[in-house]
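The structure appears right after this line, and notes come after that.
Excluded from the complex is one protein chain; the other protein chains are retained at their positions.
Let's turn to chain A:
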Amino acid sequence: MDLNNTGESSVHSDSIMHSSSRRSISSYHSRTSAANSVREVNFGDLGSRAQTYGSKSAESEGFGTSRKEINDEDARLIYINDPAKTNEKYEFSSNSIRTSKYSIITFVPRNLFEQFHRVAYIYFLAIAILNQLPQLAVFGRGASILPLAFVLFVSAIKDAYEDWRRHRSDKVENSRLASVLVNGQFQMKQWKHIQVGEIIKVTSNQTLPCDIVLLSTSDSTGVAYVQTINLDGESNLKSRYAKQETLSVNPEKENIGGTIKCEKPNRNIYGFQANMEVDGKKMSLGPSNIILRGCELKNTDWVIGVAVYTGRETKAMLNSSGSPSKRSRLETQMNREIILLSLFLVALCTIVSTLFGVWLARHKSELNTLPYYRKKTYADGHEEDYNYSGWALEIFFTFLMSVIVFQIMIPISLYISMEIVRVGQAYFMIRDPNMYAENSHSRFQCRALNINEDLGQIKYVFSDKTGTLTENKMEFKCASIYGVDYSNEAASEQAEQVGYSVQVDGQALRPKMKVKADPELQRMAESGKETHEGRQIHDFFLALAACNTIVPILMDSDEPTVRLIDYQGESPDEQALVYAAAAYGFMLIERTSGHIVIDVQGERQRFDVLGLHEFDSDRKRMSVILGCPDKSVKVFAKGADTAMFGVINKSLNLDVISATEAHLHKYSSLGLRTLVIGMRELNGAEFEQWQSSYEAASTALLGRAAKLRRVASNVEKNLSTLGASGIEDKLQEGVPETIESLRLAGIKVWVLTGDKQETAISIGYSSKLVTSEMTQIIINSSSKESCRRRLQEALDLSRNRTMGSSPIALIIDGTSLVYVLDSELEEELFLLASDCAVVLCCRVAPLQKAGIVALIKNRTDDMTLAIGDGANDVSMIQVADVGVGISGQEGRQAVMASDFAMGQFRFLAPLLFVHGHWNYQRMGYMILYNFYRNAVFVFLLFWYTLFTDYTLTTAITDWSSMLYSVIYSSLPTIVVGILDKDLSRTTLLKYPQLYGAGQREECYNPKLFWITMIDTLWQSIVLYFIPLAAYWKTIVDGSSLGDLWTLAVVILVNLHLAMDIIRWNWIIHAVIWGSIIATIICVIIIDAIPILPGYWAVFHVMSTGPFWLCLLAVPIAAMIPRFIVKVSTQYFCPGDIQIAREAEKFGSWNIQGGGGGIEMIPTSNFLQRQ
């Protein structure tokens, strides 16, 4: 049998044998083939995404490279126990880490440099610099620099504080102690002084100070167990191995010498390649020989190793980068409008400079003596031009000056406000107890701070299955043993199971987790091996207990006489199987590298583990060769059904095989994950042959992995069936309800899973994704032609549907996707998929997941959200517009790549419907309001310019112009952007349809922009011309009128905001009225400075009647059109939001009316507190 059948391998690279494909990729692979894992989980390397999503050959070519020669220029050479020599040639970085960015000296320049990465600040700066030129000095120098300086200063303070905290934690981290070999003795040394090449000893429960290559461990076989929770979040133990050749080394007694040649530091935490030479012996090192910084040593007394990567070159540090930055849809649209605004700006400036040019031409002859122009000066006794550079330059200067004066037409402050608002929104999202996962103690996390509002516009959700829809807590449900189905349905009715336990030295040993056991099967298992049936059952459970890589760990329990066994392992499926075996009396008690001890029905038995063929994604099975107490040698194998039936001897017990197949079908249609277990007894000759080839292969220097694989496939054949197991992957709480409400909200949910078709469909049913009235279209073709045909048929089917016929569920598998993605069939799949209510993709590889997301993203404008929990979801999370990571059981890679992370799938409902909706609505309004707020001020200045001979004098003082967007009107919009909410959480969750407002872009669109701009124009006209007409032909001076305009515009924009506020709480009251009061105070302060021309003006103007009449008339006259439009829209064509608001207020939610038959969803899950 050709196991290198690559055609199948990549497509099925996800396996069902292990809990999850991600795990199999991330850790299992890496042990067998470093090259593979480099390819697959290179999640850090965002740049190199030249993927072909349907790639077929990703897997196979990597084999055989397990001992690749490392080029000298790509390698670092380490002399063991000789740090001086190691560091001689190249200065490797020290082990002190620096997460802080600045030192006291570099703070100012570096911080400024970083801050000026923002375009907004550069614009600010350019304007401020222009203003410093004497010809263009429109504003006072101080006034023009102040806002920028203020913003820079505040950000700098914030950065400095954050950096100080980082300095502090760095210091703590760097001064931790580790035991290092110095002059033949282990001494305590601070972490920061550890050098590459030094020998380090780490004892149990200590954290690794740097990346070390193992030399020896307390275990005689060189195994060490580590917990990598700080690295990838996986809490289970992983085993690492010291090389046989170095096991006996005791560096305290003898001087050890040698070299390690390893690759340059890189961020791949699952890959490592090196060659070690000790005492003339050469050996190759792989990822299983290195322990990384941040790991914790467990279950092993001590390890000794050589530091290879230190400090910032450790893999943990290289991986601690932020998530990629995305830009929100709203912001992209906003930038489009900002371009329009800059065109307005140019237009205004052109108008002003043109008119100025015309004026200059018409008054050319008068300029010399014009009292308010006076081109001529006689200051130095002779006649010359004063401050005049010819008409062309004058016009040009006027243009530049008008840019300076009208600068806030481009609402630069908006960018800063948006950042503050997003931080505020994130604060509320994080603090939402409804999105707190009790079982994993994880809060919601906002990792990307710039796409909050995208959450309100999602149209597609791409979800992973395992760990996302399901809990990824495996539970052994049923077994089929020798053709007999033992489904413990009866057991589930029994109330509480007493866990099985054994007595050892007066103490009871009990598995940590209890499993519901089938009493019938339990009784039969106890009855022993007498019957044929009994023997089969015995072997079956023995296989479950033995054929795995689980490490039992004894723990103390609350009761003194009872100790608990915790089964630690990399695969939850294996854990579930071992717990199940324990419940049926086959309790795994001890594992060393040479043997395991299993308590079989109260009798301790020792099995020698002669060999272990670990899982790999080609074989999709694992096997163990056991030397049993009765001196027989047996091979136990377990694996995916497809992989196992290939190696099972079909001539034996055909009935059993067919019965097992039937049971497998039944299990998977129940949504269970299935494994087939097989066994064979080896006779002496076979064993000899296997042993010699196994030893040869495992000591091979070249192509070890491939050789081992060949040995494995030679022994894994002609197996007899023992049976099959069904493991339930439980649905997470609230998943069906969430999916139902997502659908009500008009969001399409696609499930992308590595599971097989039947499992995927059954999960689809149980999660209410697929319902029985749906028409299922299943595409699982094995050639491009048949794929094309199926697609065409399906398209015809979907096109010929009449209104009201049943919705379509599309189920497509990874093999077909290979032919579809990156080919001309993509378009057809897209057309078909967009017609379907549900799309289920099964057996998909990680890159295919990304390909499917890209399929939608590239063809539509719809927002996509990808949610997943494992390393294989990383690519899809990064491709989607919004990536959500589930911080669950499968490590942190998905979380690290995500924009938002949360504990459970059901939090998607509050995240999208409540926070997403609010964020979108708030941000959309805020952008429009900021456009209006700045433009109305610019227009006000513009109108005045027309009355100053186009010379850009401002009646409003420099300081007020600058403070306008900083103090006078900035806080209310920020607070409203954080706090205002159109509808309550209850309503939004109850009626997911309200989410449509974001999908339809109701809060921000070009139409609203233009309406806002027309409104702005009208308001600015009222604002300018009412005071102008009231004070025409009077003795009013510029400063007084300027103060009137300042107060009027601030009151107007704040009242405008007040009119649109939906919920008034005390904070909003405080900022709105507070801003107006602050403005009055500022104006008074500015007018109390005697050397400014406007000294005392505000008091004089306040004592005149028209001042108060204007102040009252301006806001009301300005807002009447807006008010009319608002009221009329709300009354004549109310949106859903408006109706819902009214209903909320008047409590008339008895929604039976209308068209009737409006389905309501169970809401109790979401409405815990209301």
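Here is the rule we go by: a contact is a pair of C-beta atoms (placed from the backbone, for glycine too) under 8 Å apart; a residue touches a chain by one contact, two chains touch by 3 or more; residues count from 1.
Going forward, contacts and distances are computed from a predicted model.
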| item | value |
| --- | --- |
| Hidden subunit of the complex - UniProt protein name among "Aspartate aminotransferase", "ALA-interacting subunit", "glutathione transferase" or "Pyruvate dehydrogenase E1 component subunit alpha" | "ALA-interacting subunit" |
| Given A:188, A:654 or A:1035, the one touching the chain that is not displayed | A:1035 |
| Residue touching the undisplayed chain, where the options are A:186, A:373 or A:396 | A:373 |
| Hidden-chain contact residue, picked from the options A:419, A:862 or A:949 | A:949 |
| Selected residue (touches chain absent from view) among A:157, A:177, A:1081 or A:1116 | A:1116 |
| Absent-chain contact - pick from A:247, A:283 or A:430 | A:430 |
